[in-house]
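Take this structure first; my questions come after.
All protein chains but one are shown in place.
Chain lettering (A and B) follows the sequence in which the chains are written, and residue indices restart at 1 in each chain.
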Amino acid sequence: MLEGLLQVVIDGCASGAIYAAVALALALVYKSSGIVNFAQGEMGMFCTFITWWLNQQGLGLAAAIAAGLAIAFLVGAMVERLFIRPVASYGEFPAVLTTLGLFLVFNELAPWLWGPENRAFPSLFGNGVLAIGAARVSAESVGILVVMVAVGSLFFLVMHKTKLGLGMRAAAANATSSSLSGVPAPRMFMLGWGFATALATLAGVLIAPRLFLDASLMLGVIVYALAAAALGGFTSLAGAVVGGLVIGIVETLASNYVEFIGSDLKILVPLTVLLVVLIFRPTGLFGKSAERAV
Amino acid sequence: MMNVRPDALRWLLTAALTAMALSGAAGLGSFYLGQITVAAAYCIAIVGLNIVVGVTGQVSLAQGAFFAIGAYATAILRVRYGLSFPVALLATGVVTSLIGFVAGLPALRLRGHYLAIVTLGLSVAVVPVANRWSSLTGGGAGLNLGQVRVPPWIGLSPEQYLYVWGVMLAAAAVVIASRVARSPLGIAMSAVRDNEIAAMGMGVDVRWVKTGAFAASAFFGGVGGGVFALSVGFVAPENFLPTLSLLLLVGVVIGGSGSVPGSILGALFVQFVPDYAAALDKHLAGVFFGAAIIVFIRFMPEGPLAALAALYSTGHRLFFKRRST
Partner (left out) sequence: MSLLRLEQLSSGYRNADILRNVSMEIGAHECVAVLGANGAGKTTLLRTISGLLRPSRGVIEYRGSRLPEAPHRIAALGVAHVPEGRGTIAGLTVEENLRVGAYTQRSRTQVEADLAQCYERFPILDEYRHRPATYLSGGEQQMLALSRALMARPTLLLLDEPSFGLAPKIVHLVYEAIRRVIAEGHLAVLLVEQSAELAMSAASRAYVLKHGEVVGAGSREELRGSPGLSDAYLGTTGYHA
């Protein structure tokens, strides 16, 4: 009984780690540019396709993934520079609309370039099963967790222990003051988008083996990731990660143990959790209130 | 300076367009009639979305959900209770606006992007709930509204009959929403959009304006969905994917956010362009569609009508400047 629970929890953590990665990407972009990138999942899916294609051309899986992440970085930076920056000053609605337009573009660009069929995507971790005590846990879930913890730690180190990370955080918090101190704020925004897209691509690469690769790969993930980032308050990177893990675990537990929910209603779980949280804390669990007392 | 009375121009245009559209009932084949009826349904929904997004400035991705709820409500009322068109549509509007009111309550506390996400959640919830709640919705198979029975004293085919209904309702929606937008309530809504804190200072009860706007948008969304259901004759979960909300938002953008008459343009675009574009290549069409949104927002954030108006006034100014020297 307990072994079953452990399996479910670990699977939930693995899903949660995926959502956390995309939620982190969303929070990063929100911190830099002040907008929610509804296209984040699709951009990750597109670059996962590129990774797949490189692998098909003969590049080893690890090398293809590395190259895919680098390309994702460039794609993210270019999107910020070319499409987001010009409309940044127009207001919230135009920015949201632009990301929705990007959503459509990336969502359709993939099947246009590579066809609409479903594809198998090789797994970094194989199909094996690990034994932890009496429990059986999939190697893939454990692998995903390990990778995400490593990437998350690396990301945290970069953001908090390097000059670049300091510049990015400063520009995101106060672009004006940072510029006056010589931080090239526009470049920092591009980097933020670059990292975010790389994160989303990593998420795509990690779930593609399980879900098969086609244009709908990240459609489920983005909803969970949005809920997770909102749960974390959007302004907190750590909050996004926590939100992702919470949602992943709750969703997996609910769909496994609550009869009524099953697998078709499980998408409602994060949305309900989010709604409940927002009713009590309109800026998310860790978000800072942007309200000014008037 | 040349000064055409804007009100007169507006009425003239509305009347002319409506007359033109109605005459189409005679001339157009049943396939096109059906297409335009659906466009009319979208138009009503887009008018509603314009109220929330364009006039009040809140971001709503829930219009597709209200459209779906309206479609199902009308289907159920027709199939199960045999209600007539106007009664069914009115009841649908009331039901969806109540739901919109309730949904609007969180809107009071949430800012832009949170609201977008929660409303997106509503749209995402439609398909799973519709599939599950099969006792009400017919589940995955959906509900069949059956053939429309045209009253015998009206000598029109079913498609023509539905077409007239659709166009009349769309015109009514545009007119009503335009009047509201220009009324004190509408001005209060614009005040909330432009500067919420200033609006509060001016004595605008922001809470009611926001919730009211949501309820109103839901009303129109629901009625639009009802027209859709009547026109297509069939409702099933697959008609109401979350992308519908995105499509309706595109309609608002193309027509010009805040421009109620622009909703007509937006509806026509949303109904016809994807189909024609898809005839070339389904996915490339999608790419161009998305690119169109990006381009429109970048270069015509107020919509093509406003851009044309700006062009007109610039040209006008230049022309008169030159003449006076």
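Note that in this section a residue touches a chain if its C-beta (ideal position, glycine included) is under 8 Å from a C-beta of that chain, and two chains touch if they have at least 3 such contacts.
Here the structure is a predicted model, which means the values were calculated and not measured.
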item	value
Interface partners of the hidden chain - shown chains only, full complex considered	A
Among A:32, A:123, A:178 or A:255, residue touching the chain not depicted	A:178
Interface with the undisplayed chain - residues on subunit A	163, 166-167, 169-170, 173-174, 176-186
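Basically, only the chains that are shown with their structure count from here on.
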item	value
Subunit A-subunit B separation of Cα centroids, rounded to whole Å	32
Partner subunit A, residues of subunit B touching it in the complex	53, 57, 59, 106, 109-114, 116-118, 120-121, 124-125, 128-129, 131-132, 197, 200-201, 246, 249-250, 253, 257, 281, 283-287, 289-294, 297-298, 301
Footprint of subunit B on subunit A - complex, ascending	30, 35-36, 38, 83, 86-87, 90, 92-94, 96-98, 100-109, 111-112, 116, 223, 226-227, 230, 234, 264-265, 267-268, 271, 274-275, 278-279, 282-284, 290, 292, 294
